[in-house]
Structures are given as C-alpha cells and as structure tokens.
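Only one protein chain is missing; all other protein chains are in place.
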Amino acid sequence: MGILNVLHNDRGGKVMLVVLTLAMILVPVLNLLVPEGSFLHMPTYLVTLMGKYLTYALLAVAVDLVWGYLGILSLGHGAFFALGGYAMGMYLMRQIGDRGVYGNPELPDFMVFLNWTELPWFWHGFDMFWFAMLMVVLVPGLLAFVFGYLAFRSRVTGVYLSIITQALTYALLLAFFRNEMGFGGNNGLTDFKDILGFSLQSDGTRVALFVLSGLALAGGYLLCRYIINSKLGRIVVAIRDAESRARFVGYRVEHYKVWVFTVSAMLAGVAGALYVPQVGIINPGEFSPLNSIEVVIWVAIGGRATLYGAIIGAILVNYAKTVFTGLMPDSWLFMLGALFVLVTLYLPQGLAGLAQNLKSNRWLSRRAEA
Amino acid sequence: MALNIKTGFTVFLASLLLIIASAVQADQESPPPAEPAVTEPVETAETAPAAALPPLEQAAVWLQDSAFTQKAKAIDLLASSGNERAQDWLQGLLDGKLYAHKQDAFLAFVKGSKITNALTGEDVADANKADFSKITINNSLRKQLRAGIAKLSLASPDAKVRLEAVNTMLDSIDPDTAALLQQLADKETDAEVREAMQLGVAMSALKNGSEAEQLVAIETVSGSLHPKVRSRLNDLTVNTDPKVAEAAKNALKSIEDRIALYGHAETLFFGLSLGSVLVLAAIGLAITFGVMGVINMAHGELIMLGAYTTWMIQQLLPKYIDYSLFIAIPAAFIVSGAVGILIERTVIRHLYGRPLETLLATFGISLVLQQLVRTVISPQNVPVSNPSWMSGTLDINNVFSLTLNRLYIILFCLIVFAALFAILRKTNLGLQVRAVSQNRAMARAMGVRSARVDALTFGLGSGIAGVAGVALSQLTNVGPNLGQAYIIDSFMVVVFGGVGNLWGTLLAGMSLGVINKVLEPWAGAVLAKILVLVFIILFIQKRPRGLFPQKGRAAGD
Amino acid sequence: MLKVEQLNQYYGESHTLWDLNMRVPEGQCTVLMGRNGVGKTTLLQCIMGLLKARDGAIHYQGQNLLGVDAEKRANLGIGYVPQGRQIFPLLTVEENLLIGLPARRDKVRSIPPFIFELFPVLKEMLGRRGGDLSGGQQQQLAIGRALVLDPKLLILDEPTEGIQPNIVAEIGDIIRKLNKEIGLTVLLVEQKLPFARRVGDRFCILDRGRQVAEGEMGKLDDGLVQRYLTV
Amino acid sequence: MSEGEGAHLRTLEAGKPDASHTAILYLEDLNVSFDGFKAINNLSLYIDKGELRCIIGPNGAGKTTMMDIITGKTRPNSGKAFFGQTIDLLRMSEPEIANAGIGRKFQKPTVFESHSVAENLELAMHGNKKVWHSLWAKLSGEQQDLIDATLQTIGLTDQYHQQAGALSHGQKQWLEIGMLLVQKPYLLLVDEPVAGMTHQEMDRTAELLTSLAGKHSVVVVEHDMDFVRSIARKVTVLHQGSVLAEGSMDEVQNDQRVVEVYLGE
Partner (left out) sequence: EETKDAAKDAAASGDTIKVGVLHSLSGTMAISETTLKDTMLMLIDEQNKKGGLLGKKLEAVVVDPASDWPLFAEKARELLEKDKVAATFGCWTSVSRKSVLPVFEEDNGLLFYPVQYEGEESSKNVFYTGAAPNQQAIPAVDYLMNDLGVKRWVLAGTDYVYPRTTNKILEAYLKGKGVDEKDIMINYTPFGHSDWQSIVADIKKFGSEGKKTAVVSTINGDANVPFYKELGNQGISAEDIPVVAFSVGEEELSGIDTKPLVGHLAAWNYFMSVDTPENKAFIDQWHKFIKDDKRVTNDPMEAHVIGFNLWAKAVEKAGSTDTDKVAEAIIGLETPNMTGGTAKMLPNHHITKPVLIGEIQEDGQFETVWKTEKEVPGDAWSDFLPSSKVVEADWTGEKTGGTPCGNYNTETKKCSGQNYE
C-alpha cells in the first residue's frame, strides 16, 4: 500500500480513513440491501445528508491546506467551491434537455422565460460530462492561479490577502446574482433530473454519489497529506512562519504559494461539484462571504494544521446544525455561537488538539506507572 | 353674537367666491376626474343653496362624508372661502390633525392631548381622543389641499410662504391667475418672490400666449432650473411654430448643461455621504481590528446594539423624538461600549497573541447577539423615527439640493473621527494600546496595565460602533440583520485604508463612497458595487498594505 | 534587595530552572553568567513576571514578587532591558521612551534629559520609528527606555550586544556611575568577561538551570571560567 | 573544530559569478535614503574572490543596510551592485540572489521556528529549489551527512529534533550560521555573528570563518574588536553611509578618525 505510506505518523488520519472506508461500505449496504422497515435500514435522506457533509469536509481540507500550512487565511474559498458547483450544475442543467417546463431542448427554463434566444457561449460544451468535469477543476484552478499570481507576486499578505479573497467572493456573489450573467440569478440552477443517465432521485444514484464523495475526500486527504509530508510541505510551513527568510535561502515564495493555493482551489471545486447533485441546487448564496468564514470556522473547531481536524470540524459543526435546527429551531444559534466561543477558549488546538492531549496524557501516565 | 355676524358675512362672501371659483374651474382644460366640482359643474349650482349653510359648517358636513368626492368639494369650498380659518382647516386636514367627533359630528383639531373645536377655536373640555375619528384623505385630495393652501397663502405677509405658494402653483396657472400674479408681482417687495411670480406669468404665457409672447416668455424662463419649466419647454419643442420650437430647444439645452454640472456636484455629495456611512461603520473596527488586531466579527452587532438603543430611547421618550438622538448617542456609546468591554473581559482577553482565533470566537458572539435580539426584542425590524430637524433639504436651487440628514451624517462622521483621533493622539491610551499590540510582554514590563488598556480600548471601539448605529438607524432598517449588512464593508474599508491608520480609514471610506457613486449612474448599482470590489482587489496589488501602509523595516514580515 | 529562592520553572513539560537561588545585594552590580541556553534569560523573565515560575520565591525589598502582576513590578522600580531589544517597532523613538513615564512614582512626566546625554543618537532620531533604527541604536533605545522609569533595580540582558565599542565602554561607565552615585542596584547578564569584570561587584553562574557559583567578582577565577563558561 | 569546514562548500565553478577580475562583489556609488535620511551615501566597495573582509563602523553607519542592498531586500536610490562581472544584483529578486550564491546571516537571528533544527538545515541546503522538484525530493545520504556534519560544527547535535523556536538566543545564532554553511554560497555575508556568544564560542566562530576564506568570500560585520582582531586581514570602516577608512587592522586602529567615531580611547 504505497500511497498509505503518507499516513506514517498520522494516527488521526489513519483512524479517519478507516472510519470513512467503513462508512463507504456500510452505508450502501444499510441503505440498499437492508429492507425498508428494518431497524438497521438507513433512510436515503441520511445518506444524502452524509454525502453533503463529506463534500463540506473536502472543502474544509482544502482550506486547511492553505490556512494551516501556508498561513493564508482565505476568506473566499467558498468561491472555488461554488464555481465547481456551478460547472456541475450547468452540466446537470443541460442534461434536462427538453424536459424543462417549457420543453425547450436548447435553453434552460430560466433563459426561456427571460426571453433569451440562444445559449450564451460559456454554456457550450457543458452538455458533455468530461468537459464539465474538466471545468470543475479548471475554472476554480484558473481563477485561483490568476488571482494568486497577482496577489502573491505583489506580496499581498496577512489580513490584506484575507480581505481581498473576501472581496473576490463577494464580487462573484453580486455578479452571479445578476440575471444578465446567464447563471439563473438568485434562483440559481435547480430542478436537475439525472447525471450520466442515472436519475438523481433514485436511491442507487444517491448512494453512488455518497461513495464518490467519500472517495474524493479520502483522495483529497491523501493528496494533501502527501504534499505536507514532502519537502514542499516543509518549505510551505517555513514560508508560513518566516516568509522573507525563506526568500533569502532561495525559495521563490510566490511560486509555492500559487501552487498550493491552486491545488486547494481545485479540491474545493471538486467538493462543490459533488455537493450540487446531492443538494439539488446551486445558487449565488454559496458565494456569500459568510459561508467562507464558516468554513474557516469548521477548520478552527476541528484543529488547524492537522487536516483530519478539518474533517472532524466540518462534519461536527454541520451535524450540530442539522440537529439543532430541527430540535431547537428558536435557539440553536445560541448553541452554535456558544460552541464557537467555548472551543476557542478551551480547545486552542481544536478538537484534534483535544484528541492529541488525551493521547499524550494517557501515554505520560502510563510511562509514569512504568 | 359676534360669531354669528362673522359667519353671516362669511356665508355671503363664500357664496360669491364659490360662484367665481366654479366659473374659473369650468374653464380649465382637461379637468382631473377626481375633482367632482369640475366634472359636474352643474352640481355647484345645486349645492349653492346648500351653501346657505356657512361654508365652514358646510365643509364640515362634506368632510365627514366617507366619499372622497364630497371631501373634495369641501376642500374647494374652503379654498375659495377666503375665511381666515379655512387655511387652518386645510392645513389640519393635510397634516392629519383634523378629527370629527363620533357622536356630535363637530370637527376638532387634535394635537397630542390638546383638542380644540375647529369651528370656534375653543378648547374642548374633558374630551377624549377616542371619541374622535380622523378625517382620512387620499393622494388626490392631498394635491388639491396643497394647491388650495398655496392660493390662500399668496397674500401671506411672510415672503417665504408667498414664494412657496407661487412655486407650488407654478404649472397650474391659468391666464386669470396669471393676471393676478402679474398684479401681485408689480406690488411685490421681495425680489425673489417677484421673480418667481414673473416666472409663473411666463409659464402661463408659454402655454397660452401667442408666438411672440411665447418667445419672450422663453427668454424669461431660460434662466430657471425649475423642473416644470423644463417640461413646459419640452412641450413647446413639438407641435409648435418652428421658431418657438428652436428657441425652446436652445433654452432647454442651456438649462440642461447647467443641470449636468450640478449633477456632478450632486454625485460628489452622494459619494461623500455614502462614504461617511462607510467610515462611521468602519471606524470602530479601525480601533478594535486596526489597532488592537482583534478580528472582530461582532462589530456589526455592536453597531446593531447602538441602533436598537436609539429605538429604545425613542420608545421611552416618545414625546421627545426631536431630542432623542442627543440622548441616544451617549446611551449607545455606553451600551455598546459596555457590551464590548464584557466581550473583551470574558473572551478576547484569553486570545491575545492568537489573532485568528478571535475571528472564531467573535463570530460565535455575533451569532449569539443576533439571536438574542430576535428572542428578546423581536425578529422583525423596529421603527426608528427621524427627528424633524433631520428631514428636509437644503435647497441650493431647483435641481441641486442637499438632503439634511445626509449633511448631518457627514458632519457627524467628521466629528466622531476628530474625537477619536484626539483620544488616540492626545491621551496615553492611544500610545499604550499601540505598545501593547506591538509587544504585550514588553509593554507590561514597562508598567503598562495591559488588561485595563485592552478593556478600555475595546470598549472605545465598541462604543464608537454603537454611535455609528445611531447614525445608521436614521438611514436604514433597524433589525437583527443590521450588523451583517455592514461587517464586510467595514473590514474592506479598514484594510483598504491601511490597517492601524485612522486617516486611512477616513480616506478609504470616502473614496470608496465617491467611486461607487461615480460608477453607479452608468454601470447600475449592482455592477458599480462589483467594480468597486474589483478595484479594491487591484488596488491592493499596487499597494499591498493599503492606502496608508505601515512603513519601515519592522512593518514587513 | 532581590533574593531568588528555590525557583523552579518549566516550559511546558521541560524543566528549565532547577531550585535556583540568587542574591542581588542593594547598591551593587551583580553579573549573571553562563553558557548559551542555561536559563539566564528565563530567570530574568521570571523576575519580571513575564514567565510563570512553578514554585520558589522572589523577594524584592522584602516583598514576594510571585503574586504581583508584571505591570506592577515596573511601578515597584524594576527596569528591564531585555535580550533582543524588544523595542516597539512602530512607535517612534520618543513614544518608546514615553511609554514608561506613567509608571514613575515621582510624577515626573517628561523624558529626563540625561538620557539624551547618554545616547545623543536618540535625540537625533526622536521622530523615527523604533523598528527602523539600526541594531545598536535599538539597543541604546532599550537601555534609555528602562532608565526613563527611574528604576531602583535595573535588569539588563546582554546590553552591549551589537553596540559599538566606544559606547560599550560608556555603558560600562554609566552602570558603574548609577551604581555608585545614586545607589542603583544592577543585575546584568553578560557573556564578555572583561566587561563583566569591569562593571560587576559580584557574579553568579548558572549551568543547565542551576546556580553553580556565586560570590565577589574577585573570586571569579580561571577554574570557574574554565568549568562553566567555556565550551 | 574539525579542519576544513569549507570542504562541504562548493568551490567556484566557471560560468558562475565571473570573478576573473579578482573582485567578486562590486558596489559603486550606492545611495539609499529613507524619508530623506541618507543611510547609504555614495558607498563604493569591492570584495575580492576568497577574501575575508571585516566591516566595522558605528551603530547606524549603514552596514546592515548595505547587506540589505546586496541581498535584494532594499533597493538603492542609485548606484550599481554587481556580483562578479556579469550579475547585476539590482535586477534580481531575493531568491535569485540567494540562488546565485550569496548567503546571509541576519543581525537578529531568524530561523524557521516551527521546524526542527535539522529541518532548518535541510531547508537551507543548496540544490534545486523549484516547486515541482521539492514535491518529490528525498533527502539523499550525502545531504544527510552534510546535515550531521554541520550540526557537529555548530554544536547542536543534541538539539537535532528540537524545535528551532525553543532555542536560546545564542543557539539560534549558531543555527543561523549552520544554515549559511549548508547553503554553500560563494559569498557569505555575516552580520554580527558573535553577539551573545561566550569568548570561547567566539574563538570557534573565528576559526570557522577563517577556514572558509580562501575558497569563499566572506564579509563580516562585528562590533567585538577582539573578534575582529582575531580574524581580520582587511578592515573597512563605514561611517554615515560611506567608507571612512580601509586597511589592515593596525592601520585602522590607529586612524584618529576611527578612534574618535568608533573605537574610543
């Protein structure tokens, strides 16, 4: 198992991957094979919910890569996620074909009733799956590359960088809200029917999407872990801690930053692409700066610069949200807000730090006994 | 008694005037349908006998009718009655102060708890407001009322009122009124009023005069920026004698050029006022974030608390709306400042040296504060009134006027800025907080009581946020989402200006405001906003540390 | 004046100072010595309250400092010149000097002119940001800043590092002068023997977090030097 | 100290900085001013190949600023700075200059605080510093040996795995010297290497630096006269941004102006 070598020394990662693998095996079984009325049956809505969490987790891993290791607090990663999502959404939209409400084979419904006569140029090609998938990584990647190239070359750092990433996603938010942009405005893209010919409503497709999300997360995790463990990872951390010193030993800091930033944006794009078919809608709201801030918070809650912490954080916070919005619809924000405050105060390393502390304490006490 | 004699006389006068008035109105072209006296001129004759009732009494009857057509008649009657009380009635009607007694059917002015009989002017003893119901009016009646009042006030001794009156009736002047105006103008002592009157005469000439008269009139009006002049001229450019049309076009052109010029001034003003809102919202953050380094996501909610304090003050002192802001400003400062200190002492204190974590905790706090307001007060917006001295405009001329509330806000922004600047420059606090934020350990070793400095400074920044909330409550919604709407912009402004530099914040806010307003007319509001953001992104490439960067060896890294 | 007793300090899990004792008599200059990394700076930071000691005591004028806030210690008349200068980089030279004034007990609220006499370069550069100064200028500023407090006990951590020779000599003279003339007590960390010998009355040697020798400067012989100060 | 520390360092290859006219560093008529303050004032200085040059001068004379110019941190207002005959330093970025073979130790020790001591050396080590390469790079046996040997030299073998951020001041100084060594530069700029070191450590440093000279050019800035004396061949004295005196240690020491502004009686 060559690729798993990168998990050497990464217990959190190992545990996480084992759990993930188990889930990818158990969930399909429990959902598809266990009969409905059974106690063990897993309802499809849970499968989809978990699939959604996994895409969030992948996004969080992408953010942790740049924030935890490169020291760039990106307040705009939601933009890359959303762009990946839109690329997928456009594919799904084209798959509707003439099954839209107006029965127009060429144009999506929202274009029909706003009197568009032909498909805008940037929609072409999205009827092909491979092309759309390419765009899922290329569009966020390219944006990140251009944006990063400009910013890192000009040595924009710290809060200045954070704020312009926020400006970026905010600008995209406003742009996508505009109906003239041709992405469906505020309503975004919805009413998807099928993907690669499989109905999005069938349990099988949903389970498959869940498994795919799990695989993407595992893959993304291993990729990031590999990067971190390589010399490049050490350089990146060096840049985080002492950027100008890294320059004086001969590293082209901006190249490293652009590279990692772009990789991270692409991962976010993939996450977005998997997210859209599972939630069934993509709308400019995903570009909202507050969304991006929330992702940062997942990472912080889970534990910055641990990668697996990001996954824990993303799943935990979103699970809490799911539960609390149902259980205590009037006061769940108090719970969430308090959670954020308490974690910051009492778990400076996040939940991953808590796990590590417990472990080392146990280890210490065992040694003391010996 | 005296009252009766007086009423008798008025009855006579009123019937006379009524006949004249209806005759005049019958002449008017294309009468608006809502004015029944005109659509059915015959009715006037029928109602004339009814006018045997004194006009005020008659009007009172009609006004209490639920049909708006009847009310319209009453207004006409009042407007042409010449009764000195009629104007009060019209004004009262317009202001919604005129009530009818539910049983006894007499009219009264209700001003607060004071109720006076409209007819006699005497106080109504032991009256209860609940016994009265307001006389409702609608838009067309309001228009009619204003015209009526204008006519009545042409003879007012106050030049301002006369001017107002002329301006109000400017586009509804018929030849007879024009003649009257001409007469009045000849006697008029106030130059401005005279000019307005002559303009009115000319306007009438433009419409009804011969070609020659029209040409002269065009000359007269070509200096005026009054919008009605433009529309009248516009009418003249088509379907008239080519010479007249040509002259009208030229006059229009020169007017339009001047308007364009004022347009730029207006854009600048709009930009500055938007800028001061941005600055106000951001300036507290310039302290908590810029100087102390706390990424304070709850800043917006501190603004929100300030706005709610304003509301609260107005709820507590409903009679003193005009003074409420003067109480609200210190109150908001104290409320938000206290909450800020509380946040600092309980949470942020533990996070110094971990600036990014402050983002996480304060975000949590902002969620809690929002929901707290939803739970304790209400999820809906709450109404905050504008004091009367803040509404209205400062008219430079007919096309260029500065809205007073914006003017005050610009002024207020500058005052807040200056005060803050002075505090940070002239007191030890400013120096100490900068020392603490640069090297906490060393500052403590130098005897700086860092805990106190932190609490005070955070309190100051938060308090200023509260004060900004007072200002915002005058412009926009006061609701649980208020803070969210401003937090992103605030960070943008602080960073664009250069973190830690108050001047930068001021200049950044103002310039973003102006750029936005310059772009808006040709790009539209949405695109303008996008362009401003793109501009910020590009600008930061040029100046990676904002408008006023921290310079020097140590600023790097 | 200052007495450290059985002091223990930890960085996380690692025990840095071990049962440490040290005496700084009033009106004298005590030189603290030891190789790199033995804990000199750590000890000074404990005295200043910038690090928490786990147990032991630090008596200053009869008062145990351990319970006292760091910011109060300046008030008690302890001035500190840290290793690595630690000036406030974005404050001007003047502001760096002004910071300590409110902590003075004699209510003097302006920078005493003798500081500019000692370090004329500071006067020249009053308006410059501290961080822009050259290394040596910063060191001078750091010493000046501590003197503004009008301290009774002055703690200096390698104060001559990076300072030009003639000023080093001058600093030595100043320390002696303050020491002798106004009875200022000095605790000095210094690596350079000649300088230490010139200004110190007493010495105290640390090794791996423990105090290993203490006494009059005259008693600092080659044996001790060989054992504890060379590699 | 083991003999020939410099053995680890590259010797000059043809095609690299062209020092055929003996000088490897040319600084001509440099001027730098900060907000009107002239920190460097018409400074001209030449360093020969293989030379060990000491630079002294009062605080604020512009020594560090000069190094900032050479390494690309500060851009001069005017003047020329060439590395060898052909390499124009003023047109290059910091990493380009570093990769061309100029290494620097900072006045205030700066190391990568969250990396271990050994990793600090690995990161500083000469070699391909491209992104893609570093993604696949593995530490070769040779490189490992170099790290071990260097740790030995700087006396931090025991701290192999320790986080650099937790080192004491003096230890950081040593680590920075180590980082400079593994970088194998042609020209070493060393700003106050012995600050905070004991006398004996100073001697070690002196030995190290002299052993490097010959194959490499070394520029040392230091205020400790004992140290300067022990290594100095040629000394340059800077004052107010330009050269005040230049010559052997004896000449300089006896120069009245130098005594006045710098050495004192």
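The first chain written gets the first letter, and so on, giving A, B, C and D; residue counts start at 1 in each chain.
In the analysis below, a residue touches a chain if its C-beta (ideal position, glycine included) is under 8 Å from a C-beta of that chain, and two chains touch if they have at least 3 such contacts.
Fair warning: this is a prediction, and the values are worked out from it, not measured in the lab.
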Touch partners, limited to displayed chains, of the chain removed from view: A, B
Chain not shown: contacting residue from B:Lys73, B:Lys151, B:Arg406 or B:Arg444: B:Arg406
Contact partner of the left-out chain, one of B:Gln380, B:Asn397 or B:Thr427: B:Gln380
Which residue of A:Gly158, A:Gly185, A:Gly219 or A:Pro348 touches the chain not shown here: A:Gly185
Residue in contact with the excluded chain [from B:Ser210, B:Thr346 or B:Thr393]: B:Thr393
Subunit B residues that touch the omitted chain in the full complex: 32, 96, 136, 138-140, 142-143, 146, 171, 227-228, 230-232, 234-235, 266-267, 270, 273-274, 277, 370-371, 374, 379-386, 391-393, 401, 403-406, 474-481, 484-485, 516-517, 520-521, 524-526, 529
Those residues of subunit A which, in the complete complex, touch the missing chain: 36, 43-45, 48-49, 52, 96, 98-104, 109-110, 112-115, 174, 177-179, 185-188, 190-193, 201, 279-281, 283, 285, 321-322, 325-326, 329-330, 332-333
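Here is the rule we use: only the chains that are shown with their structure count from here on.
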Rounded Å distance, subunit B centre to subunit D centre (Cα mean): 68
Interface hub residues of subunit A, defined as touching at least two other chains: 242, 244
In subunit C, residues with contacts to at least two other chains: 132
Contact graph of the chains (line, ring, star, complete, other): ring
Chains grouped in pairs wherever the two touch, ordered by label: A-B, A-D, B-C, C-D
Complex interface listing, subunit A residues touching subunit B: 73, 147, 150-151, 154-157, 159-160, 163-164, 166-168, 170-171, 174-175, 177-178, 242-244, 289-290, 293, 296-297, 300-301, 330-331, 333-334, 336-341, 343-345, 348
Subunit D - residues contacting subunit C, complex: 34, 37, 57-61, 63-65, 107-108, 155, 166-171, 174, 192, 195-201, 204, 223-225, 261-265
Footprint of subunit A on subunit B - complex, ascending: 295, 297, 347, 350-351, 354, 356-357, 359-361, 363-368, 370-372, 375, 484, 488, 491-492, 495-496, 499, 526-527, 529-530, 533-534, 536-537, 540-542, 544-546, 556-557
